[in-house]
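Just one protein chain is left out here, and the rest sit where they should.
Lettered A and B in written order, each chain numbered from 1.
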Amino acid sequence: MLPFLKIMLRNLFLGPSTDPFPFAPAKTHENFRGCAVFDPEKCILCGICRHVCAAGAIQLRASEDGSGMQYLLWHNSCVFCGMCAHYCPTGALTMSNNWHLVHAGADRFANCISGFVRYGECSQCGAKIQPRPPVIADKLGKHSPDRFLLCPKCKRQSIAMNVAQARPLFRQDVS
Amino acid sequence: MTDIAEAVFAILIFPGGLFALALGLFLKGADRKALARLQRRVGPPLYQPVLDIIKLLTKETLIPTTANETAFLLAPVLGLTGMLVTAAVLPIGGVYGGVPGLGDLLVLLYLLPIPAMGLMLAGGASSSPYGALGFSREMCMMFAYEMPLIATFLAVAVRVGGASGSLLSLPAIMDYQYRTGPLLFDPVMLPAALALLFFIPGTMGHGLFDIPEAEPEVIEGPLLEYSGPLLAMFHLMSAVKLVVVLELAVALFFPNPLVAGGGGWVLANLAWHVCKCLVLLMLSVTCFRAATGRLRLDQGFKFFVKFTSPLALASLGMAFILR
Partner (left out) sequence: MLQFLTKLASRSPWIYRINAGSCNGCDVEMATAALIPRYDVERLGCKYCGSPRHADVVLISGPLTLRVRDKVLRVYNEIPHPKVTVAVGVCPVSGGCFRDGYTVDADIDHYIPLDVIVPGCPPRPQAIMEGVLKAVEVWRTRLEEGVCSRS
């Protein structure tokens, strides 16, 4: 009891050390891992985020008319681990530092982020391919830009024409 | 007729009843606020206990099916009315002379255990094992802290009585202190004052002696099954008990008012009395709560038997020898 008297007197002089929240905004570090943010413009529908998600919070559902996929991330199942943002190759999924996610119980299934990602189109035959957002086109398509926007069938044909050019079967001087 | 009217006024308005309730809730709020400041927190507003009581009146009352319903409902009523009567009987220096014939140390010795009895009855009537545990702990602690209380009473009585025997009447003890100075500054009575300082948190169940209502151990003990207005009555009982115990300590050791005789100085004397109660509260309850944890039951018992009772008995012995 007696050694504590010094601490008590010191506490009286130092005053309260309480954070002023909720009467003033709370300090949030910019590296704080809050909820996820999805950018449909950059998504290539690889599905890595769905594969690594620790809690199974991410769903990719094909739309009925077949023009794209619906991306859904349910905040009430997300454990904010950040693996999806770490593994996303294009940076479509990032972790913001927003933690003000309190909501009423009735809204628990509406508390999700969703985005519609449209399929890309093959520049030759018009078939549906995975989307090719500009950020990917600049990074990966530099090597052979004309082949980058083709569907797999057209790409195979293009490679075959490059590799195996038409050659005459017989030598020219045979007559 | 006027006696009955005066008695009713004393029990319902001043100094029992509304005054004791208001003072008790204010002291409890001050204790919580001071505890928070000692722990470098902001703490609740001073009138927080009043809000607690108002909130408890809006909850529904649940009674366990296997509980003894009469005893369950009777326990808080018994405790609260007993404490209100006790508060009406205690004299305040310069303000209120007490009820003649009832301001006696023996009467107080009968009236002071009533809240503990209320808690014990509550624990027993709850038909829950935690309630029974709380009941036995409360009984054990009551035996423990009554010892220094009785020894202090006897020490004060013998000291005040002097050569002509002992004086048990509180107004007479206070008159002696008006004449020869407070007993707090009397070196013979200092050990008894220290014993009473430890008695206050012991009987209130705070700090070191939060044994019958220990939260992690017996989950609120006797009060486990209470909810709503009955729990509000228990909290009010605890508040009035705090007032009674502090006023008793002040009356025994330092009742001197600012200006003796009452009259126009009644309000000043009352304010001085409240200040004294507040300072005693901070010293005895708040500092203990901030600095210490909780003792085990046997450690608490041994503390009272081995440490505080010898102090009070030493005072009694010296007063006896020097009379």
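Methods note: a residue touches a chain if its C-beta (ideal position, glycine included) is under 8 Å from a C-beta of that chain, and two chains touch if they have at least 3 such contacts.
Predicted model, so just to flag it, every value in this text is computed and none were measured.
**Q** Given the contact rule set out at the top, which of the displayed chains would the hidden chain touch in the full complex?
**A** A, B
**Q** May I ask which residue of B:Asp104, B:Glu225 or B:Glu247 touches the chain that does not appear here?
**A** B:Glu225
**Q** So which bits of chain B touch the chain we can't see?
**A** Residues of chain B in touch with the missing chain: 32, 36, 39-45, 48, 51-52, 54-55, 57-62, 215-216, 219-220, 223-228, 231.
**Q** Please output the residues of chain A touching the missing chain, sorted low to high.
**A** Touching the missing chain: residues 16-19, 21-22, 26, 35, 54-57, 74-81, 99-105, 108, 111.
Quick note on the criterion: only the chains that are shown with their structure count from here on.
**Q** Name, in rising order, each residue of chain B that touches chain A in their complex.
**A** 36-43, 287-288, 290-292
**Q** Taking the touch rule as given, give the residues of chain A at its contact with chain B in the complex, in rising order.
**A** 1, 4-5, 8, 11-12, 14-18
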